[in-house]
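What you see is the complex with one protein chain gone and the rest in place.
Read from first to last, the chains carry the letters A, B and C; within each, the first residue is number 1.
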Amino acid sequence: MRLVTFCGSIRSGSLNRKLLAQAIEVLRPQAELDHAELRDVPLPIYDGDIETATGVPEPARLLADRIAAADGLVLASPEYNNSIPGALKNAIDWMSRLRPHQPFRGKPILLIGASPGPFGAIRSQMALRQVMTSLLAILVPNQVAVPHADQAFEPDGRLKDPKTRGALEKACAELLRLAAAFPRQA
Amino acid sequence: MRLVTFCGSIRSGSLNRKLLAQAIEVLRPQAELDHAELRDVPLPIYDGDIETATGVPEPARLLADRIAAADGLVLASPEYNNSIPGALKNAIDWMSRLRPHQPFRGKPILLIGASPGPFGAIRSQMALRQVMTSLLAILVPNQVAVPHADQAFEPDGRLKDPKTRGALEKACAELLRLAAAFPRQA
Amino acid sequence: MRLVTFCGSIRSGSLNRKLLAQAIEVLRPQAELDHAELRDVPLPIYDGDIETATGVPEPARLLADRIAAADGLVLASPEYNNSIPGALKNAIDWMSRLRPHQPFRGKPILLIGASPGPFGAIRSQMALRQVMTSLLAILVPNQVAVPHADQAFEPDGRLKDPKTRGALEKACAELLRLAAAFPRQA
Partner (left out) sequence: MRLVTFCGSIRSGSLNRKLLAQAIEVLRPQAELDHAELRDVPLPIYDGDIETATGVPEPARLLADRIAAADGLVLASPEYNNSIPGALKNAIDWMSRLRPHQPFRGKPILLIGASPGPFGAIRSQMALRQVMTSLLAILVPNQVAVPHADQAFEPDGRLKDPKTRGALEKACAELLRLAAAFPRQA
């Protein structure tokens, strides 16, 4: 079992990176993990004219290859203005153009998110579900959205609220179940 | 009455640009129009660390000033992967950071869209409604979504389908009504 | 200025009714209020065949008349399974069939919601925005969603959190502004 964990936040000190670290801790005993960061994937703004001229940029192709080589994906996404950050959507837009196969097709995906506000990036996850559905991903139904995330973690990184921790564990177990059923294609 | 018309597509030969041209033709007799193009607004990917260091880039501030100086906005948006293009969302993300006032607050906005597919960018408009609601815009309820848009225009640019043309005229009239009721603040 | 306040919850002891009571307190000095309750609007399940045979039932017509006679509407909605309760959607479906005018067309509407869970009915409001947009309502962009609502009220009914109270006051002020700009048609 091999999973990619992908942090969709660029910012240093990201709350989503903290949440993803907790998911990694839960998953590490049960899967080989490959951690990716959006900030390590420098990409121009998507432009169909550029794509026609020079194709999909290499950083998008490399990230897509890593996702394609995994049996599942954990995507931690911040919420900007009630929706997906433009930066993350831009990376997805580039990867969606890859042929013969874009990397999200048939891929089990767990969406998680955190925000300092009261709704925990839940609307960004809803928007991402819409996007990933169009890319034919198989979405873990469980949602992990951490509101007031600036106060949600212990100094050692653990989630304070045992209910949230439990929800994360359950969601990770569900991802493992989907990933085992639909492993990557050789 | 002053309106900004904003093309959210970067691509040359954009179907959304064609649709926006039709809206411009409808609105021109009744308002002073300022046309803006996303491709003329070069912006880096939004990064909170960059913002902290150097603030909102000038192209975003200039576009926001033009929107703030208008009584209303027509935004034509393509649909990528069932949602807002990352490029457009990124520009909105930058503008949303402007203080004391981000430019969409209280602004009457008409969303229009076109796509070569069967659903006419309707899902991108739904996602944009969610974003613009969080930015406290006053949205024209009317929707203009043009499916199969690659076959929707006459060689001279007019919309072939009189029903679509009628829907666009009605939507523009509704924007004018909202913009008259809530003009820009001096 | 005349407003309808409509409680979309049927349940006795509804948290949404409590929240709506607070909105009523805010609005009462500034508008004549007409309070309506979904549980006082007995309706069959919508069925196009019934409609063809006997038209829209009287309780739906009477409620629609009250909404049509107002300059704006406050709608408090619970959230069932991430979306609008079937009961409320059914009442809206019936009213949407009224001709020549369904009552939501051009009507300023403020959506509010409360839930005992962590997300405060925000997803129900998002779903209602989609519905009310299709009915051509003019939506107040401000959102009032009260999470953990079973612990959100003082024994005398006031909202404990001054930020939530402030958000409700702001949202009500915005409804009054929209309703003043777009009064009911005589």
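Things to note:
Note that in this section a contact is a pair of C-beta atoms (placed from the backbone, for glycine too) under 8 Å apart; a residue touches a chain by one contact, two chains touch by 3 or more.
Source: prediction; values computed, not measured.
By the touch rule given at the top, the unshown chain touches A, B, C in the complete complex. Of the candidate positions A:C7, A:L73, A:A137 or A:L168, contact with the hidden chain is made by A:A137. Note that of C:M1, C:I24, C:L98 or C:A127, the residue touching the chain absent from this view is C:A127. The chain not shown here touches chain A at positions 126, 129-130, 132-139, 141-143, 178, 181-182. The missing chain lies against chain B, touching residues 118-120, 122-123, 126, 145, 147. Mapped onto chain C, the interface with the missing chain covers residues 10-12, 39, 43, 45-49, 80-93, 96, 123, 127, 130-131, 133-135.
To be clear about the criterion, only the chains that are shown with their structure count from here on.
If you average the Cα atoms of chain A and of chain C, the two centres end up 36 Å apart. Contact of a single residue of chain B with at least two other chains is seen at positions 130, 133-135.
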